[in-house]
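Shown here: the complex without one of its protein chains, the others still in place.
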Amino acid sequence: MSVKVLYFAGLREAVGQSSEQLALPAQIGSVGQLHAHLVARGGAWQALATAKNLRIAVNQKIAAVDAPLKDGDEVAFFPPVTGG
Amino acid sequence: MSVKVLYFAGLREAVGQSSEQLALPAQIGSVGQLHAHLVARGGAWQALATAKNLRIAVNQKIAAVDAPLKDGDEVAFFPPVTGG
Amino acid sequence: MKISVQSEDFDVGAECAALTRGRTDIGAVASFVGLVRDSNDGAGVARMTLEHYPGMTEKSLAEIVEEARGRWDVMDATVIHRVGELRPGDNIVLVVVASAHRGDAFAACEFIMDYLKTRAPFWKKEKTPEGERWVDARESDDRAAEKWKG
Partner (left out) sequence: MKISVQSEDFDVGAECAALTRGRTDIGAVASFVGLVRDSNDGAGVARMTLEHYPGMTEKSLAEIVEEARGRWDVMDATVIHRVGELRPGDNIVLVVVASAHRGDAFAACEFIMDYLKTRAPFWKKEKTPEGERWVDARESDDRAAEKWKG
């Protein structure tokens, strides 16, 4: 399946991109597995592993690491919010 | 001594006046004594006795019934406030 | 600090802007506007007359704001209360509080309103279909003011 992955704020700067369309290997079915898959790229992607209080949203709703993924999902990684 | 007495809102309407300058008999030295003196007028002045939660201010500050009076004081009687 | 008792209407935006103009140390402005409602205690309200105690009113509002300043980080504040004849939908009262932080701005603004309701010498008279009546003080207002004690 294919998902759209978004990065925001400090995490966007750390990984050097704001979004990517990603075709996932068959064994990746959850947010946590996607996260591990991205961290495994190494280099700048370590930022996803070291980020304090990483937040994850699936289809624009906050999601837990065990949330399942399906084709066409939009997955966002970002630091704790600081608006207002 | 002489004091200025003010009445507000429902109490003003009940006693039929908004203010009066009053020369007090020598034995009247406190807010409570002034209150009794006014109630003793009878008729409409009974409103001062029957008013629920009557508030009293001396020189524009909320005062208790035992507050002393001096010449030139401004004494106000009014019901609980309802602004805002 | 600005305290005003007036018959004219006020402009919320202008009063908020006046508090922050030329300053860059204010992070939070909380404001409250009270308006005349078309019904109260189950009766329709066609008109309202607000009486006050000139002199004491301004003093008591200033004291309430000073008490708020003593409790919270209040950088500046404005209180405007209208008197005279008002109609449903009209503004009655405005409280604006500027602070560095939002918690202080919210608390001070609500405190000023709660104390104003129970301490500032204003009285409302409503015109309803059954005639005119002086508004009774509410126990709920006393309770609101009590919560700031202690």
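Residue numbering begins at 1 within each chain, and the chains themselves are lettered A, B and C in the order written.
Methods note: a residue touches a chain if its C-beta (ideal position, glycine included) is under 8 Å from a C-beta of that chain, and two chains touch if they have at least 3 such contacts.
Just so you know, these numbers come straight off a predicted model, no measurement behind them.
Just so you know, the chain we are not showing touches A, C across the whole complex.
Contact with the chain not shown here comes from a single listed residue; of C:Gly13, C:Gly70 or C:Gly131, that residue is C:Gly13. When the full complex is taken into account, the listed residue touching the unshown chain is C:Ser31, out of C:Ser4, C:Ser31, C:Thr49 or C:Thr128.
Against the chain not shown here, subunit C presents residues 11-14, 16-17, 20, 23-39, 88-89, 100, 102-103, 105-106, 109-110, 113, 144. Mapped onto subunit A, the footprint of the missing chain covers residues 6, 8-10, 12, 53, 57, 60-62, 76, 78-84.
Basically, only the chains that are shown with their structure count from here on.
Between the Cα centres of subunit B and subunit C there is a gap of 26 Å. Between subunit A and subunit C, the centres computed from C-alpha atoms are 48 Å apart.
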